[in-house]
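A single protein chain has been omitted; all remaining protein chains appear in their positions.
Labels run A, B and C following the written order; every chain starts at residue 1.
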Amino acid sequence: MKKIDVAIVGASGYTGLELLKILINHPVFNITYVANSTGGISVSELHPSLDSVLDMDIKKVDAKELASVAQLAFLALPHKTSMSFAKELLALDVKVVDLSADYRLKLETYEEYYCPHEDKENLKFAAYGLAEFYEDQIKNTKLVANPGCYPTATLLGLLPFVPYMKKDTNIFIDAKSGLSGAGKKLSDTTTFVNISENTFAYNPFKHRHAPEIKEKVLELTDIDAKINFVPSLLPVIRGMLVSIYITLDEVCDAKQILKEFYKDDEFVRVKDNPVNIKDTSGTHFCDLYVEQNGDAVFISSSIDNLLRGASSAAVVNANLMCGLEQSIGISKIAYVP
Amino acid sequence: MKKIDVAIVGASGYTGLELLKILINHPVFNITYVANSTGGISVSELHPSLDSVLDMDIKKVDAKELASVAQLAFLALPHKTSMSFAKELLALDVKVVDLSADYRLKLETYEEYYCPHEDKENLKFAAYGLAEFYEDQIKNTKLVANPGCYPTATLLGLLPFVPYMKKDTNIFIDAKSGLSGAGKKLSDTTTFVNISENTFAYNPFKHRHAPEIKEKVLELTDIDAKINFVPSLLPVIRGMLVSIYITLDEVCDAKQILKEFYKDDEFVRVKDNPVNIKDTSGTHFCDLYVEQNGDAVFISSSIDNLLRGASSAAVVNANLMCGLEQSIGISKIAYVP
Amino acid sequence: MKKIDVAIVGASGYTGLELLKILINHPVFNITYVANSTGGISVSELHPSLDSVLDMDIKKVDAKELASVAQLAFLALPHKTSMSFAKELLALDVKVVDLSADYRLKLETYEEYYCPHEDKENLKFAAYGLAEFYEDQIKNTKLVANPGCYPTATLLGLLPFVPYMKKDTNIFIDAKSGLSGAGKKLSDTTTFVNISENTFAYNPFKHRHAPEIKEKVLELTDIDAKINFVPSLLPVIRGMLVSIYITLDEVCDAKQILKEFYKDDEFVRVKDNPVNIKDTSGTHFCDLYVEQNGDAVFISSSIDNLLRGASSAAVVNANLMCGLEQSIGISKIAYVP
Partner (left out) sequence: MKKIDVAIVGASGYTGLELLKILINHPVFNITYVANSTGGISVSELHPSLDSVLDMDIKKVDAKELASVAQLAFLALPHKTSMSFAKELLALDVKVVDLSADYRLKLETYEEYYCPHEDKENLKFAAYGLAEFYEDQIKNTKLVANPGCYPTATLLGLLPFVPYMKKDTNIFIDAKSGLSGAGKKLSDTTTFVNISENTFAYNPFKHRHAPEIKEKVLELTDIDAKINFVPSLLPVIRGMLVSIYITLDEVCDAKQILKEFYKDDEFVRVKDNPVNIKDTSGTHFCDLYVEQNGDAVFISSSIDNLLRGASSAAVVNANLMCGLEQSIGISKIAYVP
């Protein structure tokens, strides 16, 4: 098959590393350009585990140079930085999968929770990269906004049940993330001494992923859900387990609803036992489990925060944008044990 | 001060070890008898960390022998085993702090979730050992039922808010426990390889601590709460963090309610930042935090599952039963870092 | 390329799982037979992470059935069990890669440290599966004895320096292994509570991998080395870091010797900074580092105990036995972060 040349911008972080790891072995995509904000270093200096695996220089990012060697770019950049660069690339006719928050939200929502938007034009055409729900949009766009990790795990668990919820009841989302979700920036929170043998909530009811969840639920179901989102950090490197608690309007067979809903989705597994993060770690799977107690429902959703929550989702989206099967080059083999 | 001779029965498990650790340095209680089901071993053979610290033989448990040397006994035994032995000790006029489930519940509830009760007589007189709510009963009884770890963390966080809850709304309790809560019995679940870098719910909506929570809420507030309890295991040795989600009937200042409620309680700290398990690990403190979002409330409760959730609570109860200050011999110094 | 049908016997353990994970995506080998001692279960029931990935039944092991569908078998069985089964398979003209200890040692050594040997005939023809040193033998045999994990990491680090060692000085090997090396059998040692936040030596100077190291050093260098081997357990799931301490006879440039020695080996990386276990975890690489202090030399060797120390080594050996490049289907992409 004819190779498609692709670029990775923002290769220093964890999601940049995961993109490299996936794309090195991708049968169609061919990495021609890797960049970060400074350049002047090689891939294996930045990521020693790739020594003797990928011998490339990291460039100081430049849109024109990128456009001259790649047809599609993955942007693993901080929000705000991302949109100004995406704008340049799109003008140069490069397809973009953006892993930041910059194209995920409607304009008003974005500006309320982040900052003034600098690429309102392209924002209108961006597809939200949750392939189970937006496959057609993704296939027909040049700009995909990759979803956040918390919204990915939450939406996949919650959406099948939104139509069955009791009106105006609270949805409670208790979401636990591994430390890689906090990124590479040094902080007291992420030292081994502080987080090992520890766990705690952070930004309860105030995390910026809550409006992303709320907006997509409204868009897809027309229901203005009462989202109450509490993230926590777990002493694990990767993995995300989200507990979703809802109240039903009428009795229904929740397990049956879930199985039916995802019966054709290759990367969602509905399980008969409570899900864990180890079985999805290293893969693009989302594992789901549901349990009922009268009108109370508990949904448990497990993903690899760096893959399904970021980099493998980005490659799935790129596959679809390029007319490939979504599963090309995407791992189903977990890191267990 | 005159010493009081005490016994520990069930010295092999984690709560037995914690009892030993507390009582070795207790200024009033004097350990005269330590037993397990087999005997024939010394304390330091069973718990090598106590080598050169406590030089005692472990006896094969015998009620009469115990009663001849101790005035009070801590029973760290499996349920069912515990009640038959407690009955004997009480008949011999030995005070009992029972760490099992045997005297925690009303007869009907107990028999529904556990097994037929074999000591109905004493069950009537047992005090529930949550000192913040049952101090008078504990001071005036010869039999205390030490609460479960999940109910301890949950009740301390939930009870202040029960009067403010919206009628018939679901209470969701997302409770995370360290592995020591699963006890010493070998199982696939508790191996390092399976739980490190992992987390998962178990027995969602079906754990036996849920009826204990429901019954105490009813007893203390006269409200038949809709308790929905989901426990999870965390890859930590000790510690418990419980998230409680409720819906309010009317707007109120949750933080103010919590601070007022516990202003006189020495071992409950109401914090201004989300609580973590490290700051309570090694202590009898329960740390609480609350956050609101309209009518939705999130309460986060942290305890050391082996201490506040078992052994230090047992010693607090013994202190009160013997006319001592509750804080005698109880640690406030956490294991941090 | 024409597919080669292969079998995995002993699919329940960690090395069996790793074999499955490698072979599912192997471009030439085709899994036709998976067995354990009982059968009657599917691959995804045994290893839930493989749900929706590999849909096969696990058979109760039977040599004739295996021989009718596979040309080569991987045996991930306990020692003793392995040799009786290998014997049967070889008689049926099936190639065997044996991951147990049964064909690693000379007869006398084996019988001293293990048990009476039951397949002395084939033992004579077994190749020792350390491809960097025995490639020709492996290519020309029907039976490969896969090396132990400790010997693999140790021999790769030690062998380049044996000719430079001072006569009759002690070699000290301080080897640390992740918990998966202890296998799936339940024991107090491997519970999370006991090993997390802990580390300790076990069987110091008495581990059965010491004679394996000694014998191969003698065979390859004709030097009867004074091997002193001390293994320890680390609170990590996978990974092995071996410190080797030797005394030199004459001054030499150890780094240079090491680089020269492995300059043509695809799966050994000589590093300029001390090696860690994370950069090899998930791969077949052995990372080596050396440092000198006068006549004292420290060599640090890192491997993934389940892959380079067992299952990827087995597939490398199978590749060579079947006339393929050693690197076919072998991962170079680490699990980092």
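Convention: a residue touches a chain if its C-beta (ideal position, glycine included) is under 8 Å from a C-beta of that chain, and two chains touch if they have at least 3 such contacts.
Bear in mind the structure is a predicted one, so any value in this text is a computation, not a measurement.
K.L.:
Considering the whole complex, which of C:L186, C:A201, C:L220 or C:I257 touches the chain not shown?
P.N.:
Considering all chains, including the one not shown, the answer is C:A201.
K.L.:
Which one, C:V34, C:A126 or C:L234, makes contact with the chain that was left out?
P.N.:
Among C:V34, C:A126 or C:L234, only C:L234 touches the chain that is not shown.
K.L.:
Touching the absent chain in the whole complex: find that residue among C:A91, C:L107 or C:A296.
P.N.:
C:A296
K.L.:
For the chain left off this view, which of C:A182, C:V275 or C:L288 is in contact with it?
P.N.:
Checking the options C:A182, C:V275 or C:L288, the one contacting the hidden chain is C:V275.
K.L.:
At which residues does subunit A meet the chain that is not included here?
P.N.:
Touch set of subunit A with respect to the missing chain: 14, 179-180, 184, 186-188, 190-193, 195-197, 235-237.
K.L.:
Which parts of subunit C face the unshown chain closely enough to count as touching?
P.N.:
Counting only subunit C, the missing chain is touched by 169-170, 172, 174, 176, 178, 193-194, 196-202, 204-205, 226, 228, 230, 232, 234-239, 241, 243, 245, 247, 274-278, 281, 289, 291-296, 298, 300, 337.
K.L.:
Against the chain that's been left off, what residues of subunit B make contact? List them.
P.N.:
Within subunit B, the residues that touch the unshown chain are 14, 17, 21, 24-25, 47-49, 51-53, 180, 196-197, 237-238, 266, 269, 271, 273, 278-280, 282-283, 285, 306, 332-337.
Everything below uses one rule, namely that only the chains that are shown with their structure count from here on.
K.L.:
Of the chains present, which has its C-alpha mean closest to the combined C-alpha mean?
P.N.:
Located nearest the centre of all protein C-alpha atoms is chain A.
K.L.:
Please identify which chain has its centre, taken as the mean of its CA atoms, farthest from the centre of subunit C.
P.N.:
Farthest chain from subunit C, going by C-alpha centroids: B.
K.L.:
So what's the Cα centroid distance for subunit A and subunit B, whole Å?
P.N.:
40
K.L.:
Distance between subunit A and subunit C based on Cα centroids, please, to the nearest Å.
P.N.:
Using C-alpha averages as centres, the distance is 37 Å.
K.L.:
Taking the mean of the CA coordinates per chain, how far is subunit B from subunit C in Å?
P.N.:
47
K.L.:
Scan subunit A for residues touching two or more other chains and write them down.
P.N.:
196-197, 237-238, 278, 337 - these are the residues of subunit A that touch more than one other chain.
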